[in-house]
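The complex appears here without one of its protein chains, the remainder shown in place.
To keep things simple, chains are lettered A and B as they appear, and every chain counts its residues starting from 1.
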Amino acid sequence: MRRWLMLLLLAAASLGSPGVPAGEAKPLAEDELTEKRLIAIASELRCLVCQNESLAGSHAELANDLRREIRTLIRDGKSDSEIMEFMVNRYGDFVRYRPPLTGTTLLLWFGPGALFVVGLAALVRYLRRRDRAISDTPLTPDEQGRADTLLQDPDSRQGQP
Amino acid sequence: MIPEVGNFALVLALCVALTQGTLPLLGAHLNRQQWVALARPAAVAQALLLAIAFGCLTTAFVQNDFSVVYVAQHSNTLLPLQYRVAAVWGGHEGSLLLWVVMLVLWTLAVALRSTQLPEAMVARVLGVLGLVSAGFLLFILFTSNPFERLLPGAAEGRDLNPLLQDPGLIIHPPMLYMGYVGFSVAFAFAIAALLSGQLDAAWARWSRPWTTAAWVFLTIGIALGSWWAYYELGWGGWWFWDPVENASFMPWLIGTALVHSLAVTEKRGSFKNWTVLLAISAFSLSLLGTFLVRSGVLTSVHAFATDPRRGIFILVFLGTVIGSSLALFAWRAPKVGLGGRFGLLSRESLLLTNNVLLVVACASVLLGTLYPLLIDALGAGKLSVGPPYFDAVFVPLMLPAVFLMGVAPCARWKHASVRELARTLRWAFVAAAVVGVGAPFLFGEWKPLVALSLLLAAWIVFSALLNLFERVQSTRAGQPFLAAVRRQPRSFFGMHLAHVGISVFIVGVTMVGAYQAEKDVKMEPGDTVSVGGYSFRFNGVREEKGPNYRALVGDIDLLKNGAAVRKMFPEKRFYVASSMPMTEAAIDTGFLRDVYVSLGEPIDKARPDAAWAVRVYYKPFVDWIWGGCVLMAMGGLLAISDRRYRIKARSAAPAPAVTTASLAQNA
C-alpha cells in the first residue's frame, strides 16, 4: 500500500512539475533500422521453445538470445539470406516459416496452383459433358406429349421469334 | 455425489444415443412406424440427460469440488465465478462435453422444428445425429471422462490458464463449437437423403437454413477467436495461421461453398452430388479439426492434453464416420440426376467456379497444415509451414473469388451473356477502380496491392448496389422505388449484406496491413510518444490487486493535438496460482482506427516506478475485420429469416423450386 501511494505521488509529481526531465520517449532499440530488419527476419522464423510462435513475437528466453544474435549479425553487415543461413545451419529448416523450395516441398509450393488449374479444367470439362448429357437425354413420354401439343398449338408458337 | 450423477447421466445418454442411432434408421428402412417414432423422444431424452451432465460439471466447478480431477486441474478457489463457469470448457474433457452438448442441442432443434418433414426423413436425420453423438459419448466415457475422481481430493486447484481468463474466451468456444457441430445437421440431412435415395430440391431446402445457421455461428466463433488473439496476446496480430485456427477455418471455407451450392440445388436442382459431397466434407473437416487439436498430432499453442489413446480413438471414429459416408456417397451418387440445364456462362456456372476456388483454397490450407506431418512421416526431415506460406498461397486464390462475388449475383440463371454482364456492370467497375486507385492517396503512401484490394472491396459494394437497383427496377411495376425495395425477399438482402461484410473485412485487413504504425519505446514517467497523429503521455505505473492476480497498471494519457482524449490502462498481470505473467493491452477502439498500448518490462526490474518499455500501435480500420464478420453473420441470419423458410413446407415435389427460380431470374 505504501508503495502504491509512493508510485501515485511520483506519478503526480511527474505530471505537475516541469523540473522532471520529460519529453519525447526514446526508442527502445538503439538503432531503429536494425530493429525493423530484425522484426522482418524474426517473423519468418519459428521459435523452438514455444513452437507455435514466431521469433518476433515470442517472450521465451531463447528467443531473446536469438534476437540479440540476429541484431549482432545485422550490425556486422550480414545480409538477410546470410542471417537465415546462420539460423538454418544451427536449427535446421524447421525454423523457417517459409519452407525453402526443394524437392520435398515441390508439392507444397506448386500443389495449390496445380490444384487450381486442374480444378478449373475439370469444371469446364464437367460443364461441357453435363450439357451434352442433358441434351442427349431422350424426353420422357410425358414431356414428349407436352412438347408435341406445344408444337401443334399455333397460339403458343406466336411467342417464338 | 453430484459428479457421480453427472457420470451416470452420461452413461444413460450413451444408451439413448445408441437407441436413437439404430432403431429409427432401421425403422425407416424396414418401414416400422414404432421404431421411426422413437427418434424424437430419444432426441429429447438425450438432450435432457446431457443437460444434467453439463449442469453437474458446472456445479462441481462452482462449488470448487477439487476431488474431481478435471476441476482440480482447471480451477482455483480464487478464480472469479464467471471464469469458473467458463472453465467447464477450459480443458480437453470439458470441451468435448461441450461439443456433445452442442450436438444434442442441434439434434433437439431439428427434432422440434421438423414437424413438416416426412417422418422417415426425420428418423434418418436424427438417427445419423444419434450415431455421431454415441461416438463422442464413447470417447468421453472411455478416454476423457470429466467426472473422474481424485482420491483424496486436492486442497486447492491448479487454476485456469490465465490466457483463457477473459470475457472473449467465455463465449468463443461455445460459438465455435455451435458452428463446427452445426454442420452435423447438414451432414445428417445429406446422409439421410443418400440412404433414402431422395436427393431432390426439397432436401436442399430443408437443410439450407440449418447450414446457414451453422455457418453464422462458425463465422462469429472464428471472429471472436481472432479478436481475442488481437487484444489478449499483446502484439496486435489478428490471425496467425496456427493449426488450430486453420482447423476452424477449413470447415468455414467448405461451409461457405456449401451455402452457395445449396442455393443452386434448391433453386435449380443442379449440383446435387457436389452439394452432398460438400455437406459431408464440411462436417468431416469439423471432425478432422477436432482430431488435429485433441490428438496433439500437430504442436500448437492450443493443444493442451495429448494422450495417444485419445488420438487413436478419434482417428478410428473419424475413419468410420467419414469413410462410411464417402462409401455411401460413391455407391449412391452415380444414380443421382443432373438437374436443370444451364449454359457455360450462367449464374450456376459462376457459383460452381466460386465453389472450386473455395475448395482449392481449403485444400491449400489443409496441405500447408498437414505438410510438416507428411514430410515427417516420409522421414524426409522436419519443416515448418507458417504465415508467409499461407499468405502467399491463399491470397491469390481469393482474388478471383472476390471478383466473381460481384459478377455472380448479376448473372442470370441458366444462361448469361458476357456482353450483357459487361454492360450492366461496367459502371460499378469504373466506380470501384476510381475508389481503389484514389483511396490509397488519402492514407499516405500509394501501394499497388492496397489499390487492388480496395478496388475489389469497392467492386463488391458497387455491384451489389447496382444489382439491387436493377432488380427493383425490373420488378417494381409502377410502384414507388422504396416500396419495391421493401418487397424484395430477405434472403436477397442477406446475400448482399454478407458480401458487403466480405468487402468490409477486406478493407480492414488491407488498411491495417499497409498503414499500421508502431513504436517500441522506453518511457520515463512524463515522457510522451507520438504515433499515427496521437500522443501518449506515460504517467507511471501503479500496483493493483485482482481477485487471483497482482497487476502493474500503466497510467497513460491519450492526446490528440495536445488535447486529452482519454486515459488508458495497459496491465501486466501475474497470476498467483499458476505464477504466469500476462499482458493486457489497453485499446481505444474507434470506427476508423484503434489505438493500442501494451506494457513491456520495466527497464530496471528493481524500479517498476521508473522507466518502462512500452509498445504503442496505431491500427487503421482494424475493427473492420471483425465488423465485416459481424455483417456476414447478420447476412446469414437475414437469409434464414426469409419468409419461404417460415411458411409451411410444401410437398416434397420440386415444383416450388421452379417458381423461386423463375422469380430469381428477374434479378
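The rule is short, and it goes like this: a residue touches a chain if its C-beta (ideal position, glycine included) is under 8 Å from a C-beta of that chain, and two chains touch if they have at least 3 such contacts.
Everything below uses one rule, namely that contacts and distances are computed from a predicted model.
**Student:** When one chain of this assembly is omitted, its UniProt record names it as which of these: "Electron transfer flavoprotein, alpha subunit", "Heavy metal translocating P-type ATPase", "DsbE family thiol:disulfide interchange protein" or "Sugar ABC transporter ATP-binding protein"?
**Tutor:** For the chain missing from the view, the UniProt record says "DsbE family thiol:disulfide interchange protein".
**Student:** Would you mind listing the shown chains in contact with the chain that isn't displayed?
**Tutor:** A, B
**Student:** Using the touch definition from the top, which of B:Ile312, B:Ala392, B:Val434 or B:Ala564 touches the missing chain?
**Tutor:** B:Ile312
**Student:** Would you mind spotting which of B:Gly323, B:Gly337, B:Gly444 or B:Gly533 touches the chain that isn't drawn?
**Tutor:** Looking across B:Gly323, B:Gly337, B:Gly444 or B:Gly533, the contact with the absent chain belongs to B:Gly323.
**Student:** Looking beyond the chains shown, say which of B:Leu374, B:Ala484, B:Ala517 or B:Met580 touches the absent one.
**Tutor:** Touching the chain that is not displayed is residue B:Leu374.
**Student:** List the chain A residues touching the unshown chain?
**Tutor:** 48-49, 51, 61-62, 65-66, 69, 88-94
**Student:** List the residues of chain B that touch the chain left out of this view.
**Tutor:** Residues 273, 277, 280-281, 284, 291, 295-299, 308, 311-312, 315, 318-319, 322-323, 326-327, 329-330, 333-334, 370, 372-374, 376-377, 381-382, 604-606 of chain B touch the chain that is not shown.
Just so we're on the same page, only the chains that are shown with their structure count from here on.
**Student:** Find the geometric centre of each of chain A and chain B from their Cα atoms only, then give the gap between the two centres in Å, rounded to an integer.
**Tutor:** 18
**Student:** Considering only the defined contacts, which chain B positions touch chain A in the complex?
**Tutor:** Per the stated touch rule, the residues are 233, 235, 237, 240, 242-243, 299-301, 338, 341, 343-344, 349, 352-353, 356-357, 359-360, 363-364, 367-368, 371, 375, 378, 380-389, 392-393, 397, 519-530, 538-543, 555, 600, 608-609, 613-614.
**Student:** For the complex, give me every residue of chain A touching chain B.
**Tutor:** Checking each residue of chain A against chain B gives 3-4, 6-8, 10-11, 14-15, 20-29, 35, 43-44, 46, 50-54, 57, 92-99, 104-105, 107-108, 111-112, 115-116, 119-120, 122-124, 127-128, 130-131, 133-135.
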